[in-house]
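As structure tokens, the structure follows; a few thoughts come after it.
Note that this complex is displayed minus one protein chain, with the remaining chains in position.
Labels A, B and C are assigned to the chains in the order they are written; within every chain, residues are numbered from 1.
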Amino acid sequence: MTTKKFTGVIPPVVVPLTQGRELDVPSFERNVNRMIEAGVDGLFILGSSSEVVFSTDQRRSDIIQNLVRIVDGRVPVLAGIIDTETERMIEHGKRAEQMGVDALVATCPFYALQGIDEIEWSFRCLHDALNLPIFAYDIPVCVHNKLDTDMLVRLGKDGVLAGVKDSSGDDISFRYLVMGNEDAGHPMSILTGHEVVVDGAYLSGADGSVPGLANVEPYGYVRQWKAAQEGDWETVKKEQDRLARIMRITAVTKGVQGFGAGVGAFKTALQLMGVFETNQMPRPVHSLKGENVEAIKRVLEENGLL
Amino acid sequence: MTTKKFTGVIPPVVVPLTQGRELDVPSFERNVNRMIEAGVDGLFILGSSSEVVFSTDQRRSDIIQNLVRIVDGRVPVLAGIIDTETERMIEHGKRAEQMGVDALVATCPFYALQGIDEIEWSFRCLHDALNLPIFAYDIPVCVHNKLDTDMLVRLGKDGVLAGVKDSSGDDISFRYLVMGNEDAGHPMSILTGHEVVVDGAYLSGADGSVPGLANVEPYGYVRQWKAAQEGDWETVKKEQDRLARIMRITAVTKGVQGFGAGVGAFKTALQLMGVFETNQMPRPVHSLKGENVEAIKRVLEENGLL
Amino acid sequence: MTTKKFTGVIPPVVVPLTQGRELDVPSFERNVNRMIEAGVDGLFILGSSSEVVFSTDQRRSDIIQNLVRIVDGRVPVLAGIIDTETERMIEHGKRAEQMGVDALVATCPFYALQGIDEIEWSFRCLHDALNLPIFAYDIPVCVHNKLDTDMLVRLGKDGVLAGVKDSSGDDISFRYLVMGNEDAGHPMSILTGHEVVVDGAYLSGADGSVPGLANVEPYGYVRQWKAAQEGDWETVKKEQDRLARIMRITAVTKGVQGFGAGVGAFKTALQLMGVFETNQMPRPVHSLKGENVEAIKRVLEENGLL
Partner (left out) sequence: MTTKKFTGVIPPVVVPLTQGRELDVPSFERNVNRMIEAGVDGLFILGSSSEVVFSTDQRRSDIIQNLVRIVDGRVPVLAGIIDTETERMIEHGKRAEQMGVDALVATCPFYALQGIDEIEWSFRCLHDALNLPIFAYDIPVCVHNKLDTDMLVRLGKDGVLAGVKDSSGDDISFRYLVMGNEDAGHPMSILTGHEVVVDGAYLSGADGSVPGLANVEPYGYVRQWKAAQEGDWETVKKEQDRLARIMRITAVTKGVQGFGAGVGAFKTALQLMGVFETNQMPRPVHSLKGENVEAIKRVLEENGLL
């Protein structure tokens, strides 16, 4: 039941900063409204793309509160409660619940090494301590643990998890997750986080996507989801090819990597398109400059976004 | 031109052994003939699934010669020339050329660490020393290096590579490889090696697949490729879901891993289905026994293969 | 100058919990006093062994305040300010400074991927924002980045870092760090965090050690450091061999791993030795039980600690 609510295109919201690294509220409003008006089905705040791990607790609260105010119930809001371990995640979860979001998103514990028993127990602790639906966030590139497919399905069956946001880069386990969820009566909403292979994920039965690139180009992802609903796979693939070309903004830069290359490119594109005032990044990440900005500009121009 | 020849379903051939670990020629013939009669478009011999790295040079020759004899020109044959470094691969390549295969398949060097310059030079050395079309085999789980997409496209444009067999498990780079190859005029045949996500690969534009599981169930992969050719994506997906369920034979065993779990399961299934005499494995890999065999049998029964 | 202060044996303090997972202050006092009375040269609180990433901000403050009160100036105190990114670490650092510790210990950022430029900038930001001496904590098994030796020496020369706690498991880079620090005029105190190879680290010129095992057996590490100061390397080695045998408490357990196996074994040993009331672990880590406790007991008995 809860899962019906969390399907379709649910972009992770990129957070604009002023030059002085304060939250840039007007730019934030423009970005959020633009995505909602384009027809997205939900928004995910305080995930990796929202620079959650760079944000102090105060900043996290500011971001959620502003988002809830801007969204004003137009689409459901999922909020990340990402932190190193269980008790800290519960604290974030309780704060987020008081601010009026619709679901919570948690990774497995990280920094200290954990086995599968501890990971499963961690999700069960979150469920016991919190009231909102919980999504598991599978992102081994950040937490250095791949969530086990059978464990996820078990947690879905037991009502602990309402869904999974899969950024694992493992399309094989993704398919088994979708199949396992189906066999279990579809208790969870399975969302892919990989912008350039959403077509394959939809074909395999995914319930939606969480594409960071939808901050830059929400329209294509919305059209793609509609086409998938109608079984029009040629359109799904055609939209995907175009979006994959736009995603090259994260690959044409030089001398940057990881978060700085990915979210840095999104912020730079949004600045070039007039949505953001700056492409400022949180410390210790440098914002993109000079030739890197030019390279991104060229990709946007080639794809008709400028 | 060469690439037209190497499209569709091209299974990597699993090699049967007698209990004494000799090549079991009658079982080999049954397996090869069964796949050709099911309609596969080619065969890949001496890849990971053919236990190439377990085979002495004499055994490698025996395997190729028997295969060429059995196939007798009915479908094209690609032969692996896998070894640690360039000169050794060239030796294997020269021998394979004399035995009448149609193309060669090589990984990047492994064991000694190499950078991208050395990897590119290695493929160019192979091309200079050998006469047959060369496929690059991207299999980081074995060689611990992911082949760079831009390098592959460059080697395709330069006529060094006739294609890529992608077993990288990275569907994002796979899509960019397919797009880059398309933009370059389609010089290469791009094949996926991942049995359970062939549908997504076809949707993204792959030229074919190299599914180990096609030794067990070639019919589904042949039907799937035909459906993809006709744009019937619902069938492509439906066949894939069925094949993914059969692929569980590689996951239901306990206490085994890697090659022993994967190829061990294929051999066990083929024995249960009467194609192979034994499920014997090359040393130092144990063949599957007892409950592991029972678990595989159940998967085959559930999917109507027994 | 500051570095003279931070040499010798500086154990990371293991934190006892009550069965209900509250801070067990009486056990904490016993453990700290026992180590100081054994002659340790300093204490490191809120590192990995102090379950820093499992602790809420309130718990972190409780732990530091209790430790500062118990130590009462007898030895210098280093406090970890470990968190995902720079601004969050600065917040922890400001709080710790107000509680009267003597130095701060920080890892590089983690979760979001960073390059060497960002890592260096992060340490410089900490130095600019905080007043106490800062130690870099090199622990790739937790943060998935190895700190670059040349960068560390550069930060030492520039007065940004007062020292390094090396838990990298890389004895080659450790030697080059010690040599680079020496060539730069010894601006930093270089400490090894690896309990079982402290002898080699001392021989190569380390300024001290941060052995978690010293919670269980501080006397041996104190004797070892004195012997090293006197150039009595046979004793240094002999003590090390004995300590390595005691460290087997972290390897004789079954079905546990990482933090649960390491700190779990320390807590269990301290309970068996009457220092701790319980061997309770923070959620989601299970405390050791049954045969695992028996196995640890046998190691302690064999080495005369029970």
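In the analysis below, a residue touches a chain if its C-beta (ideal position, glycine included) is under 8 Å from a C-beta of that chain, and two chains touch if they have at least 3 such contacts.
Source: prediction; values computed, not measured.
In the full assembly, the chain not pictured is in contact with B, C, by the touch criterion defined above. Only one residue from B:Glu22, B:Glu37, B:Glu87 or B:Glu294 touches the chain missing from this view: B:Glu87.
The residue touching the chain not shown here, chosen from B:Val53, B:Met99, B:Ala251 or B:Met273, is B:Val53. The chain not shown here is touched by just one of C:Ala38, C:Ile116 or C:Leu203, and that residue is C:Leu203.
When the missing chain is restored to the complex, the residue among C:Ile116, C:Ala244 or C:Leu306 that touches it is C:Ala244. Here one chain is not drawn; of B:Glu97, B:Glu118, B:Asp148 or B:Glu182, the residue touching it is B:Glu118.
Remark: the residues of chain B touching the chain excluded from display are 48, 51, 53-57, 59, 82-88, 91, 109-115, 117-119, 121-122, 125, 141-144, 256-260, 282-286. Looking at chain C, the residues touching the absent chain are 169-172, 175-176, 179, 194, 196-197, 199-201, 203-205, 231, 233-234, 236-237, 240-241, 244-245.
Convention: only the chains that are shown with their structure count from here on.
Of all chains in the assembly, none touches chain A and also chain C. With centres computed as the average of Cα coordinates, no chain lies farther from chain C than B.
The chain pair sharing the most C-beta contacts is A-C. The mean-CA centres of chain A and chain B are about 35 angstrom from one another, to the nearest whole unit. In chain C, no residue reaches two or more other chains under the touch definition.
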